[in-house]
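Structure in structure tokens, see below.
Shown here: the complex without one of its protein chains, the others still in place.
Right, chain A next:
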């Protein structure tokens, strides 16, 4: 394995981590707002609060890790993506900032006005939508290199069907991933009422999330045939991913083993996400930027990898402790323990 591959693998893995944990977070906010609208907020409120409170900051770090890491391993991305993504990424940052800080304000300040709950829920859909634009742009065709530097063609970006399919996929995936996880979590907390409601959401969003994913593969055939060819070579990964999807769906439908259902869901997204990533190889941005010509020097790459391994040595035990004390601690999850500052 070359250093380039190790670098992109590590980053992709963290991005996958962000996709999962952030989806749970975004979806939870949306379901919370929706249930407020429907007048049955009491059902979900507790379970969502219990999950989100100790981990919201940790979610954010996955994203920071990814963008700091990609500039470290592939400094040229700063030039191409940095110049062109000013507007979409700034908007996503502003939404993330409002969402993150007001979450802390309301949780620790113990007050959440109704209006804000709606904004919070909606931001959970807008953030993945604006972040997903990066995937669209990476397919090429929207950036031209002009005398002053790279320029993003915003008009063609917003009229492209590919853009909107990816936006819709990101939203359906967020809702589906979140619903499946929370079903399991609610069940684990022995909260039957919440489990029933969340299970319903999981079943509702399952099929749309699959259809939109397939839709994108079709779009790619027209937009970037080269990438489409390479995707097709990895058909077995997608096939396996669909099998995992069916597994999750059946388990949720039959109300059996929600833990396994969520594990299968992670497997499904892991396979699809990596199949997409591998077929994207070697381009970070079609056709201007590949992982080879944008790569940092060897000394820095080795230093970053060593720092990464040392960092993981520190983090994994800490994360394990966090999960043990909260997410998988029966007393905490069932709400029998309140030791907040």
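By our rule, contacts are C-beta pairs under 8 Å (C-beta built on N, C-alpha and C of every residue); 3 or more make two chains touch, one makes a residue touch a chain; residues count from 1.
Just so it is clear, contacts and distances are computed from a predicted model.
Asks: Suppose you had to identify the omitted chain by its UniProt name; would it be "peptidoglycan glycosyltransferase", "Iron-regulated ABC transporter membrane component SufB", "Cytochrome ubiquinol oxidase subunit I" or "Peptide/nickel transport system permease protein"?
Replies: "Cytochrome ubiquinol oxidase subunit I"
Asks: Would you mind spotting which of A:130, A:224, A:248 or A:296 touches the chain that isn't drawn?
Replies: Touching the chain that is not displayed is residue A:296.
Asks: For the chain not shown, which residue from A:90, A:144 or A:159 touches it across the whole complex?
Replies: A:90
Asks: Which of A:5, A:246 or A:307 touches the chain that is not shown?
Replies: Of the candidates A:5, A:246 or A:307, A:307 is in touch with the missing chain.
Asks: What does the interface between chain A and the hidden chain look like in terms of residue numbers?
Replies: On the chain A side, contact with the omitted chain comes from 53-55, 57-58, 60-61, 63-65, 67-69, 71-76, 78-87, 89-91, 93-94, 96-98, 100-105, 108-110, 148-149, 151, 296-297, 299-300, 303-304, 307-308, 311, 314-315, 318-319, 321-322, 325-326, 332, 337, 339-341.
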